[in-house]
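Complex shown without one protein chain; remaining protein chains in place.
Letters A, B and C name the chains as they come in the text, with residue numbers starting at 1 for each one.
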Amino acid sequence: MVAIESKPRKATVLEAINAAMAHALETDPDVVLMGQDVGKAGGIFRTSTGLSQRIGSKRVIDTPLDEKGIVAHAVGMALYGLKPIVEIQFSGFIHDAFEHIMFCAARYRWASGGQYSCPMVIRAPSFGGIKGGFWHSQSVEAYYVHHGGVKILCPSTPEDAYRMMIAAVQDPDPVLLVEPVPLYRAMSAEFVHDGKPTDIGRAEVVRAGADVTILTYGVMRPQSISAAEDLAEEGIDTEVIDLRTLIPYDIETILASVQKTGRVVIVHEAPLSLGFGAEMAAVLQEKAFGYLHTPIQRVAAPDVPYHFSIGDECYKPDAHRIKLAVRRAMEFEF
Amino acid sequence: MVAIESKPRKATVLEAINAAMAHALETDPDVVLMGQDVGKAGGIFRTSTGLSQRIGSKRVIDTPLDEKGIVAHAVGMALYGLKPIVEIQFSGFIHDAFEHIMFCAARYRWASGGQYSCPMVIRAPSFGGIKGGFWHSQSVEAYYVHHGGVKILCPSTPEDAYRMMIAAVQDPDPVLLVEPVPLYRAMSAEFVHDGKPTDIGRAEVVRAGADVTILTYGVMRPQSISAAEDLAEEGIDTEVIDLRTLIPYDIETILASVQKTGRVVIVHEAPLSLGFGAEMAAVLQEKAFGYLHTPIQRVAAPDVPYHFSIGDECYKPDAHRIKLAVRRAMEFEF
Amino acid sequence: MAKDKASQAKAAGKKTKSIDGGTPPSCPLARAQELNIRQVIDAEGNLVGDLPEPDLSDDQLRAHYEMMVLVRAIDDRGWTLQRSGRVEFWIPHRGLEAVHTSATLAFDNDDWIFLGYRHPGTMLMRGVPLLQLFAQFFGRADEPLKGRRLPTLMGDRRANIVPMTTQVGSYVPHACGAAWAAKIKGDKTRFLTFFGDGSTSRGEFHSALNFAGVHKPPVVFICENNGWAVTTPTSLQTATDTFAEKGDAYGIRNLRVDGNDPLAVYAVTREARDLAPEEGASLIEAVTYRMGYHTTSDNPDLYRTREEVAAWEPWCPLIRMRKYLEKRGLWDDASEADLWARCKADIDAAVKGAEAMPFPDPSTMFDDTFAEPTWMLEEQRRQLLEELESR
Partner (left out) sequence: MAKDKASQAKAAGKKTKSIDGGTPPSCPLARAQELNIRQVIDAEGNLVGDLPEPDLSDDQLRAHYEMMVLVRAIDDRGWTLQRSGRVEFWIPHRGLEAVHTSATLAFDNDDWIFLGYRHPGTMLMRGVPLLQLFAQFFGRADEPLKGRRLPTLMGDRRANIVPMTTQVGSYVPHACGAAWAAKIKGDKTRFLTFFGDGSTSRGEFHSALNFAGVHKPPVVFICENNGWAVTTPTSLQTATDTFAEKGDAYGIRNLRVDGNDPLAVYAVTREARDLAPEEGASLIEAVTYRMGYHTTSDNPDLYRTREEVAAWEPWCPLIRMRKYLEKRGLWDDASEADLWARCKADIDAAVKGAEAMPFPDPSTMFDDTFAEPTWMLEEQRRQLLEELESR
């Protein structure tokens, strides 16, 4: 694989992440990839397959089993001038590093009066759907919003995965990259592997519609699209917006849609209470108050852990539950 | 001081916490108090003054300087049958224990199929106002809502501090007790030190009003009351509700007020984005959609760290900013 | 305090190196004395004259071997069940039978155990029925964890076995805290916890050993040094020659034992348990090897040589124990054949019974969140069940 290409070719989300990391490592000697088992074996999901062989174990580092230590050392590396890409094996194991992400990496710039900064990428393989049980199926993105200081990117297509990884590595501040594990190999799409970053802070109108707006991100994007397609047959014209980045979120695109449809359904896999949907609802009921015909609906997992044997089927929101919420948004009467 | 009394007497918030812990330690041999410097010196705020002298160092424990270790060991103690009260020296240092609070203590009951549980109290001295700078002035309660599993109590009066501590110790599950540092010695109030717990999940209508509802908790309660009194002079009749417990919150009391006033201002010191106000706004715009005359307003600190030299004056919300929000809620036009 | 390079080099042979690490594969158990690894028997089942034979009756010895074989048979079956798609996931324990069964044997049944995820042996030693284990592997409702947890992440309060919360090592201070609690309450209960070489890198290991040094709770920490943490060799996990010596940094009694010698594991664990009320915690490094894949999602060929695995084959705890029993005239080919037949039959029955059991009801996802669910959870439960209904 070469770093820069001109012709489009197909890649899965997993291949796209691998290609973007390869590009970053090959074009910038200050980039390092570190985490548990990311080296020779290419990570437990194989997202870094071949990288240690090509780049060497000095910059593709198998670390001790210590999430806090991994992130904390990456913070030091970033302070000195490297751009670490940190892989957390599963997002459910990121919590040990919470202090170092939110109260060190995210705060060195401010706490040092702007003298130091921590450009780093924290990869959080997220969401359920692989029969992983609670700790291997977590949605943790909402924890990284309150108090601020971290940008949050949630790719759900191969091209987004590629360009968001590039953008995250180039960003001057810490970025949480929420990787959609169930989508790693789910689809393949064509794009030019040209090393070009995405523009952080832009949502994508995945499907235009006039009646109701679905705001979603990550693994719920495909579910939302299929719900919208079914709803079209009922005559409900649903606009689907993939937020893509949670911090900062794309208020123009969101508001334009909400002012047009006056109906909103927010969909995420993370549990309901203080999930990102809460912030969206709070902001929209204020900024679009006069436009809302019906209450903003939230579709989310319940506030309980992800169940091993029935979680994928019953806990994770699906197109069916999204459709019910959209119908509520359409039919609501008071 | 004796454990049970029949006559009312005055106590500050700090004295109330001390009295409640004394009661718990003296009446239940399974209660232990542990944390940094909680022993001989009575804790850096002196909330445990005299307890190690009365109870002994076996149950009033000066621990090593290791927040994760303190909480993790308390989790083990709770699994075995003790009821630990854990003091985190300042809420800004709780983050190291995040995994053990939210993904151990809060989950053992579920993860063990209901066989084991972790009854424990985690004391988080919170909020700014003592010129402490970012780490000594934090509001962390919102991090303990998403994914659930922890009850969150926020006393802001001496009697609440006393009865919430008693209730927290008696609760069969983990409780985060958000202690209002700036109010520790701010006021003194009379109540009977009778060892009776508060009823978790009840809000208090601190001031009845017909025009607009302020929902607040913790250190913002006094600010909200003084704002309401000023507003009365402008002819705005403000109802002030102290939520008291965030998980579970008292939906009946809240809804009754909102349906009456149709105007809501949520006030907390924690930063805006995904602060508890976001959940309140999301829930109320859905459950009270038809009643709301104006958008729900949020008064909160901005999404930046608490500033040492000007934070107490400029960062922390105050009565002035609350009044501006209430007027917005009253005057809003579209 | 500074450690001389020589002694560092000396014992380095014990370290697993990554695939291109260079050192020719050798089994450290072959150099047990030099590497300070306590033993009762060698590869041939002969007494090495280090630790004395523990006083276990012939029946106990036979029963213990039979247990280890059953545990091995469960691993074989779990593997094939996963490969044939009947079990979702499998975490092998092949090669670790001695550590788990012998350490558990050394504790009393009312002592508490905090488990990792390779421990069917520990569960069986505490009398948990096969059917219950397989119900857990199949994610069925009617087992103590109600089908909520990954296969092999087990626990059972009736057996005083606390299930882990999935993060490796996080439960080590929980075990220590529970032991401390028993000491505070004046109970006689003692505590045992198992964790891996990789787990020692986490802050929890540091917290637990540091608190244990100061407060002396009756807990025995068993570090299963099985050479690997997924694809990471011990040489990338830490710079020390051994995991046991880490105990010195906390004033904790520590030693190394041959983790594939059932008699040695029993002896040193029993001693540590007996000393616990007086001396407090012990850290035992059980030098063993993960013969199988990390999990069914793993591919060891990416990171370790087959020669390395082969070097450990002769040190299989089952082979060694069988040879020891045979030399004592307690075992023969007939008993071996009969035992495997019985194991197969019992497992067949357990698989059949477990697969026939129902999955959990969605409503149960909401149970055991709090002692009493909040109104918010009840509202979410009602809505979710309605929505699932309407599918």
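Side notes on the structure shown:
The rule we apply is simple: a residue touches a chain if its C-beta (ideal position, glycine included) is under 8 Å from a C-beta of that chain, and two chains touch if they have at least 3 such contacts.
Note that the structure is a prediction, hence the values are computed from the model and not measured.
Taking every chain of the complex into account, the absent chain touches A, B, C. Of the listed positions B:Val121, B:Leu272 or B:Val326, the one in contact with the omitted chain in the full complex is B:Leu272.
Touch with the chain that is not drawn comes from one residue among B:Tyr80, B:Tyr108, B:Tyr162 or B:Tyr315, which is B:Tyr315.
Checked against the full complex, the candidates B:Arg9, B:Lys131 or B:His293 give a single residue touching the omitted chain, namely B:Lys131. The chain that is not drawn here is touched, among residues C:Thr152, C:Gln167, C:Asn254 or C:Thr269, by C:Asn254.
Seen across the whole complex, the unshown chain contacts subunit B at 36-37, 39-42, 44, 62-69, 92-93, 96, 131-136, 272-273, 302-305, 307-311, 314-315, 320-321, 324.
Where subunit A meets the missing chain, the touching residues are 29-30, 32, 58-59, 63-64, 66, 68-69, 72-77, 79-82, 99-100, 103-104, 107-117, 148-149, 151, 172-173, 201, 247-249, 251. What subunit C contributes to its contact with the hidden chain is residues 1-3, 8, 36, 201-207, 210, 213-214, 235-242, 244-256.
By our rule, only the chains that are shown with their structure count from here on.
At the centre of the protein atoms shown, by the Cα-centroid criterion, sits A. Averaging Cα atoms per chain gives one point for each, and the point farthest from that of subunit C is the centre of B. Taking the mean of the C-alpha atoms as each chain's centre, subunit B and subunit C sit 41 Å apart. Centre-to-centre, using mean CA coordinates, subunit A is 32 Å away from subunit B.
Among all residues of subunit C, those that touch two or more other chains are 148-149, 165-167, 203, 369, 376-377. For subunit A, residues touching at least two other chains, in rising order: 92, 96, 134-135, 273, 303-305.
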